[in-house]
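Below is one structure. I have some questions about it.
Right, chain A next:
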Amino acid sequence: MKADPKRVLTGAHYLDGDHAAAEGALAAGCTFVAGYPITPSTEVVERMAERFPSVGGVFIQMEDELGSMAAVVGGAWGGSKSMTVTSGPGFSLMMENIGLACMMETPCVVVDVQRGGPSTGLPTLPGQADMMQAKYGSHGDYELIALSPNSPQESFWVLIKAFNLSERFRVPVMVMMDECVGHMTEKVIIPEADQIELYPRRYTELPPDKYLPFKPEKDLVPQMIKAGDGYKIHITGLTHDERGYPVMTWEAQEKLVRRLVEKIRLFKDELVDLEEEQTDNADVVVFSYGISSRVSIPAIQKARKEGIKVGYLRPIIVWPFPEKKISELAQRIKGFVVVEMNYGQMVLEVERAAKGKTKTILVPHGGGWVHDPEDIYKAIKEAAK
Partner candidate 1 sequence: MRFWRKPLDADKLQIPHGEIHIIRERCKGCGFCVQYCPKDVLELSTEFNLKGYHPPAAKNAEACVHCGLCELLCPEFALFVLEKEDKHKEVEKIES
Partner candidate 2 sequence: MSEVKLKKKKDEIEEEHPMEHLLRMDRMPHIWCPTCGIGTAVTAFLMALEKSQIPLNDTAIVSGIGCTGRVAGYVKLDSFHSTHGRAIPFATGLKLSNPKLKVVVFSGDGDIMGIGGNHFLHAARRNMDLTVICVNNFIYAMTGGQCAATTPITANTSTSPYGNFEQPFNLPYLAASCGAVYVARWTALDVRRLAKSLTEALQKKGFSFVEIICPCSTLYARRNRLGTGLDLMKFYHDNSVIKHGADLSELNISFQSKIVVGKFIDRERPTFIQGVNQGLRGVLKDKFVEYGGPVDDD
């Protein structure tokens, strides 16, 4: 399915990451945004509020992030592609309803433009400390998908990809940006609508008497409907069976939650989107994402000039974590250097996937500013020993 030309702002623009993300959402067919202003993500909703009236869509500024996420889940069941945007404190508030979206298997997108934390932290400065929260923030067992762009141009495409993945897997997708990427202005080229591929919502063709809202297809994802089509379904956040009715037994829990988790884990080798450079015969691989990946580049170049074989690995899909690639690299390299703007979050996954076969050096940073490439360079040299 192609994008609607009326919604795509084709052309070459100078946009910041937030605005490019908004354009990406519009191109992906987003028609409902419920948001709450929070620095540094406010520009996304501001742009949606500005653009929706001329392309068709509803923006509502809700009274808080709790209401925003609940409205997003409701909006998806009403038939819209829905999205909300927030930052750290709001992300924490949305967690219960993100869990609801996972339980109800609702396709939707949540953009978290990370800032310095914890708590109110540094509202106008970057951070990357919500990465574990993206996966483990809500209570209970569930799996979801998270992406992380590192430029405004990529933000455009990542939003489209996020909507497509959410429709395919019927799962909320997190887009983990950071304030730097959100507020930097770069050239963004938006192509013609027919070059943008969209994944259509998996609406069922079965008649109401044969349709079961949570009966999985072969890829463990059930077919979707929307309210108002006469199916008279019951969708609940309680543990439920295939009919959607709550069932208070451990068997139902096992069956349902296992499937919620497996539907993503089954595809973890396919849900890989990496940017790699010179990793084939590298001795040290620098693993970074978001703005930290751009800051790593001068350090890598400096190390390469000294003859160290440094590879550059950047995940765009951060959850599910690209374990296979890390495991494979760990067999043959001397060490990973993990550069992230927190005190150790994705590094734990790198260590886990490396299974002790190689050393992992973290270059942490509290947030508020980007890394000093010197620190990264020193870590690369340490790893190369």
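Regarding candidate selection, all candidates are chains of the complex that A comes from, given by their letters.
Note that contacts are C-beta pairs under 8 Å (C-beta built on N, C-alpha and C of every residue); 3 or more make two chains touch, one makes a residue touch a chain; residues count from 1.
Since the structure is predicted, the reported quantities are computational estimates derived from the model, not experimental observations.
In summary, of the candidates 1 or 2 that share the complex with chain A, the touching one is 2. Of all residues in chain A, only 1, 31-32, 34, 52-58, 60, 62-64, 66-68, 70-80, 82, 96-97, 100, 200-201, 203, 226-238, 245-246 touch candidate 2 in the complex they form.
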